[in-house]
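With one protein chain withheld, the remaining protein chains of the complex are depicted in position.
First chain written, first letter: the chains are A and B, and each begins at residue 1.
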Amino acid sequence: MLGLAAAAARTTNLIVLVLTALVVIVVATACRIHGPLGRSVILFTKIAIGVVIFRLVLQAIFGLRLGERVLFRLPALTLPEFMAGITVGGPVTLESMMAGLNQGVRLGVILICFGAVNSVSSPARLLRSLPGVLYEMGVASTIALTTAPQAVMSASQIAEARRLRGRPTRGAAGLRGIAIPVLEGALDRSIRLAAALDTRGYGRTRDDVAPNRQRTASVALIGGLIMLSIGVYGVFDTAAPVGLAIGGLTAGAVACGASVIVGHRTHRRTRHRPIRWDRRATLVAFSGAGALAASILTEAIEPGALDPSTFPLVAPTLPIIMAAGLALALAPLFVAPRFDDIEPDDARAAGLDIAESAATLSVSSGGDVR
Amino acid sequence: MMTAESTPTRLVPVRPLSAVTLAVTTFVGIGAFVWPLLARPGQVGSTAAHQTDAPWLLVVLLPLLVVTILGEMTAGRLDAKAVALLGVLAAVGTALRIPTGGVAGLELVFFVFLPGGRVFGRGFGFVLGATTIFASALVVGGIGPWLPFQMFGAGWVGFGAGCLPKARGWRELVMLGSYGVVAGLAYGVALDLWFWPFTSVDTTFAFVPGEPLSENLSRFWAFHLSTALGFDLMRGVSMVMLMAILGRPTLAALRRASRRGRFDAAPLLVNSPD
Partner (left out) sequence: MTILELDNVTVTYEGSDRPALANVSLRIEEGEWLLVSAPTGAGKSTLLGLCNGLVPHFTGGNMSGTVTVAGRSTEQCPPRNLADVVGWVGQDPASGFVTDAVEDELAFVMEELATPPATMRRRIEETLDLMGIAELRNRPLSTLSGGEAQRVAIASVLCASPKVLLLDEPTSALDPAGADDVLAALGRLVHDVGLTVIMSEHRLERVIHLVDRIALIDRGQVTASMPDEALAIAPHVPPVIELGRLAGWSPLPRSVRDARRVAAPLISRLADAATPPAGPPPHTNDSPRYPVRASRSPAASGHIAVTGISLAHGRRTVVERVSFEVGGGGGGGGGGEVLALMGRNGAGKTTILRAVAGLTTPSAGRLRIGNLDPAAIDGPTRIRSIGFVPQDPTLLLYSSTVAEECRAADRDGGLDAGTTASVLEELAADGTIDANRHPRDLSAGQQLQVALAVVLAPAPTALLLDEPTRGLDHGVKDRLASLLRHRATNHGVAILLATHDVEFAATVADRVVLLGHREVTAAGPAAEVLSQSTVFAPQVARILSPLPVLTVAAIRRTLGRIETNRS
């Protein structure tokens, strides 16, 4: 998925972009997860369409006035000096609109790719694949995921109780009267939750962590930070070579990451069911790699095919290699079974998660009869 | 017994190393935002062909930085009460984001960081901001390249709320409210700065590498004013309204939870003489 996004970012070829979008939507719809998140790709497609329209409007008003085929005219207006003295409006040309269309569609397709990412990854699975250094954040996020639906439910219960007492549920008083009890209930719950965490061993310190390790980690972190600073400096300084910037940034980032992952002073923990990257998950995640490779290849062989110029206007063509790459991205459809066909137990074995706490958001908030 | 004016609880202390890490990662982060204004020809990202490469480099870099700073601040340092509080407040923020939804609407959610950072300290404010954005992205489906930027931005909003000076009563509300408005606007500017090179190609306010800073800056302002300022103003207005309606009881509820949870619980153990 991310590979497809990267491929889309490298081109303004309209045909390639639209094809990419179609591929992404098809794969995401077939491989989506349970619950409302599975529909993310649809939502993002709608947003993408909005973005395209917005971009076109922007182009019409503010675009560069190049090209010859004038479509229509807008009243011209010169902006004052502090806004760069730009001329707004004026004749709108086809070339200009095409340029805007390309840019907008590119952005839109990138959005759709990320919508697909949201559609196929389950939150629970993501949380379990966080690196060990972010364990506390993972626990907090899991708590957030399970408590949020309850907060929504208790809000509706409190609104009902207010109606029983004849108090307003709208407006400022209503907002205060509903939001504050929800907050207080959540805070009370956090104390009980903390007691449960504490009594189940959360936060045990490891007695035998080597002090050397801690020190090495700190040194690595500081070194990484220094290298990062050098890298950033290299980006901005005219005299410095390009390599300094890239080298500094990458080396610094790697060092920082390594230090944090290696040296964290948490206690030893084991994992009950480690995330199993089986064939299916791997395919879905890396299906876009082929498309990205094709994009790089096309650029090398046919420079300019991925970036058709708009001034003068040139019709976009579909390079064969790109088409092959996109076809490759459809692989998950054929090799992996559809989500709906999987039995619950098999699904668990396949590494997917049944427990979709987000789905309970749609459970009627009419209150459980308990 | 804690008095009303006692020092605020600091749930996530910011050690010197954490502070340095935070500063450097922010420096890099800001670089990720402002490089278009400062880049010179002949540098990474300044030729037209690689115009979209440099932002991508930083986009890949930033998640790693977010992991670094969050890991540095939280690993092994959050006890049960802190993590439970973090999760629950992030849940409240997530619940707020569900109706306003999606990629854009963050107005209501910001409101949660301000009292949280104020009552529980700036380290907690930072982590709360980042965690809320992350958890709500998982629920609402907002995962994307913007996520590390949002987490960073939200973290800084929470951090800043914890840095505000002492005040009580309506003065505190006014201070928090104005800080909220300023932070919201700054957040909008930052996000727009990042977005600007992508969207403005071939328009009259595209950034042109090599031009003096003031030229590019004014172009950017034109872009910002015409596109996003409306949203930012709306965000500011809703922030003020929320602070006026919910500010005081929220702060009171959080302070009460802080007392009741006895986060500073240092038990006194006295052994009876044998």
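The rule we apply is simple: contacts are C-beta pairs under 8 Å (C-beta built on N, C-alpha and C of every residue); 3 or more make two chains touch, one makes a residue touch a chain.
Here the structure is a predicted model, which is why all the values come from computation and not from measurement.
Checked against the hidden chain, the listed residues A:181, A:231 or A:248 yield one contact partner: A:181.
In the complete complex, the residue from A:108, A:203 or A:325 that touches the missing chain is A:203.
Here the missing chain is touched by one residue of A:157, A:218 or A:250, and it is A:157. One chain is missing from the display, and on subunit B it is touched by residues 1, 80-81, 249, 252, 256, 260, 262, 264-272.
In the full complex, subunit A makes contact with the omitted chain through residues 124, 139, 142-143, 145-146, 149-150, 154, 157-158, 160-167, 177, 180-181, 184-185, 188-189, 192-204, 267-273, 344-345, 348, 353-357, 360, 363-364, 366-370.
Here is the rule we use: only the chains that are shown with their structure count from here on.
Chain centres here are Cα averages; for subunit A and subunit B they lie 18 Å apart. On the side of subunit B, the complex with subunit A involves touching residues 17, 20-21, 24-25, 27-28, 31, 35, 38-40, 42-44, 52, 56-57, 61, 64-65, 67-68, 70-72, 74-81, 83-95, 98, 102-103, 127, 130-132, 134-136, 138-139, 141-145, 198-199, 201-206, 215, 218-219, 221-222, 225-227, 245-246, 249-250, 253-254, 256-257, 260-261. The residues of subunit A lying in touch with subunit B in their complex are 6, 9-10, 36-37, 40, 43-44, 47, 55, 58-59, 62-64, 79, 82-84, 86-88, 96, 99-100, 103, 107, 111, 114-115, 117-119, 121, 123, 126-127, 131, 133-137, 139-152, 155, 172, 175-176, 179-180, 182-184, 186-191, 193-195, 197-198, 202-203, 205, 218, 221-222, 224-225, 228-229, 231-232, 235-236, 238, 242, 245-246, 249-250, 253, 256-257, 259-261, 264-267, 310, 358, 361.
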